[in-house]
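For this view, one protein chain was removed and the others were kept in their places.
Moving on to subunit A:
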């Protein structure tokens, strides 16, 4: 265990060649090294050996599914999960003395890394209007201040209730219930910023917002596409599933602007062959695509499939499926044939021959799955791109059969479950009617604010109170300067948090820190020890129960904080048993079972080992969209372009990072060590731009509003990024993403495909951005 750092770690960049494989011995070493820096060997052991096990704690890291009970490894986690869970289980503590020592403006100048390294929050704190310091406050007073502020609003719509994907089903259900009983649908969530585009596209075309595959599908697919995702760093346990698929003869096509280590080769640290051998080759074919070229790639593939059918009628397309289960095929096919090969090349950077080879892979495969992540969903044309994946899958009937389907890979452990529980600003009347029947109040019907619109409303003074259930909204949101201005415009900001982050330091006139239990900790309430539930990316609902003693006796659970706040705010206005909810989470689940479709007998079914899987209508031949059939769509051709002298930037996470929080300044798979203020650019682009390794540049984004958005003092690193593109770390470069730059239809911020130019840094003594 090491003490929290007093000063910022020094940044000094060194660059080594990118790794050609992921995991292996280094993954074990780095995981243990970080864990033992943070906490004791005993706690590390308890955490890791119960993590992702039946009856244990669900990894808060990503939403990847667990193998069936009985098939799990003794160590069922990845390097990043181990780091994440022990980052929460740290023995470091933040006390009142810390806040006396550090003013809010001092903290606002600190890096994300330094703030996180200070340790766990231990007691409620308040920053009063005009004060520069947080000070201790009792729970009663803290919740009283918040309730008074909420009740003093001219309208309930002047409050926003944000949810991060760490929140459990129970906490999420209670939060949305409280918000709606209070009178607003302003329920933005982190989904707005990660897979909103997938949800809209899948709901429209297939009638479900969720992926259609299970682990067993992946294990038995003939061909898997990994599009716009980096499993080695962002969902490493997916690599085990891909390894098993490969063992069963599957082939994998990876499509990405960067040749990430995890797409190339995987050394499974659970196996001797992974520790000592060469590991498993992941991608049989790698398409080095330009950012945003995925739509054109799949449109081109679809055209090639149609032409293959023309050449050999009845042998390529699944006419039985198309005729019986879909609509819109003729219009789609007509449109698909119009795509221009020059445009495809410009959009993708790929040759026709490369794409034809992929077509051949498809024709040789009976069962195909497409996986994707935020390399797709954060583009302006993300919704059409996901629709085109669906077109591609439907052409050969790759939906609803074993080993086939659509697989949006979600990043935050319960991001899917929170949405299922009603955390959405546009919940349908069916759900609101069910709430009314169950709780006897009439929920508001007008749609509320999503994340982007919440920022706009705060900035314009239309929202005055911001409450966050977990997360680091200020750093997760785009257009950092605008977001920070918006937060500072609020009368009150409050965060239910386990650890310190920048959202506590960029705050309203009054600010509250409401410290809460982590996933790893025992949660004892009036009715005894509690567990919570989560839903993973493959719609499996299961329990999560921590085993460690809480970081402080003053911590309340998320559910307890929300129930107490609801009691104080609503003061008997609605007949909702908040005290029973707090004392026994099983009572919340009883209500969920009557409100949320698919959760009947919730308590009984979730108590079984491994929980239960929500059915996916697509796999039962049902398409619950407006037309009642799977929908072929005709999507406009898009060729992302950057003006002369500009590049298309994608923001991305490092390997040593979880969402907005870096654990170190290293990114060992990409060979970046000691600094995060780097921009990765193709060597040929650097030559054209007159830049060289080690040059310092400002990244300046170009947007229609003419405002200058600048990320200062980044070091140039030549890197095999796709020609015409650049990559830099999130959240440092969120400042470059204009708030109005959102995906069509889904309103998701576009953190990919941002047009930037690189200007030499004039004053290199200026501090790098926090």
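A few comments on the model shown:
Simple rule for what comes next: contacts are C-beta pairs under 8 Å (C-beta built on N, C-alpha and C of every residue); 3 or more make two chains touch, one makes a residue touch a chain; residues count from 1.
Heads up, the rule we're going with is that contacts and distances are computed from a predicted model.
Within the choices "Putative membrane protein", "Carbohydrate ABC transporter permease", "Ferritin-like domain-containing protein" or "Probable Ni/Fe-hydrogenase B-type cytochrome subunit", the name that UniProt assigns to the complex's undisplayed chain is "Putative membrane protein". Residue-wise, the contact with the chain that is not shown comes from A:196, picked out of A:37, A:196 or A:388.
Here the missing chain is touched by one residue of A:71, A:100, A:573 or A:641, and it is A:71. For the chain left out of this panel, the touching residue among A:280, A:416 or A:657 is A:416.
Interface note: of A:97, A:272 or A:621, the residue touching the hidden chain in the full complex is A:621. Screening A:166, A:180, A:210 or A:637 for touch with the missing chain picks out A:210. Residue-level contact of subunit A with the missing chain is found at 68, 70-71, 189-196, 198-200, 202-203, 207-210, 214, 216-217, 219-220, 248-249, 320-321, 325, 397, 400-403, 415-416, 419-420, 424, 426-428, 431, 596-598, 613-617, 619-622, 624, 746, 748.
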